[in-house]
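Read the structure below first, then the notes.
A single protein chain has been removed from this complex, and every other one stays in its place.
Right after this comes chain A.
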Amino acid sequence: MKDTEPSKNEREFLLEALREGARIDGRKFYDFRTLRISFGSDYGAVEVQLGNTRILAKVSCEVIRPYADKPTEGFLSFSTEISPMASTVFEAGRQTDEEVLVSRMIEKAMRRSRALDTEGLCIIAGEKVWSIRVDIHFLDHDGNLADAACIAAITALMHFRRPDVTVVGEEVTVHPIEQRNPVPLSIHHIPISVTFALFDKGERMVVDPTYLEEQIMEGDLALTLNVHKEICALSKAGGMPLELEKVVQCSKIAAVKVQEITEQIEAALAADKKKR
């Protein structure tokens, strides 16, 4: 069933609750849902659970020939296809607007902010470079796919280890991970996206909207920052206009959230490293 518009009662109740300063799941306006990060047995396999939203990211790599005009640049690509597994609103093979927005968002946050050192992926200039591919699978959709996907993608990249290589003249040897310790990718910074849902002409903003909130909101604002409070991406795709002060206020809130999430990611990675 594609028709999933919320009922009038839900719509009115959500707005009434917001005006009383409460959210339907009992959170405060600027609270994220519980974030759970778990790792698979392979390097670079991460499952992120943000409330009931669930995302699996898997990193893989291969050696390919670089572009002639950028002989030392490696590749970083993302595949974000939302299947009907996430929610019945998605159809196989047909891209929804949401899917386009999510993949653009990740592209902007990760690639254009140069979070990954692509020069470091070069093996022999003009001949061989690493191509890193991040597959993002959306397992369950309860709102805020973009933020959850962003957390999953960067955590997977940080967790990933590529096979070690030795170069003797023109000869390249790729050592399987069983033989030699694989090497981590070099990550410059950790971009984290924070999405705000806007209600009542921007009077009320909430962080990390659920699916119901996303259906009812008047507009949204997504900010991607890192711990150094550098804004990597900002997206305001349609919806109602927003005053400048509000944007500044959002970025201040986002900075705090980014700090918290980064600490959680690092803690999860450290705990996993200890176990291996």
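Keep in mind that, in the parts below, contacts are C-beta pairs under 8 Å (C-beta built on N, C-alpha and C of every residue); 3 or more make two chains touch, one makes a residue touch a chain; residues count from 1.
Throughout what follows, contacts and distances are computed from a predicted model.
Hidden chain, UniProt protein name from the list "N-alpha-acetyltransferase, non-catalitic subunit", "GTP-binding protein", "Ribosomal RNA-processing protein 40" or "Palmitoyltransferase": "Ribosomal RNA-processing protein 40". Contacts to the hidden chain, counted on chain A, fall at residues 1, 3, 5-14, 16-17, 20, 22-26.
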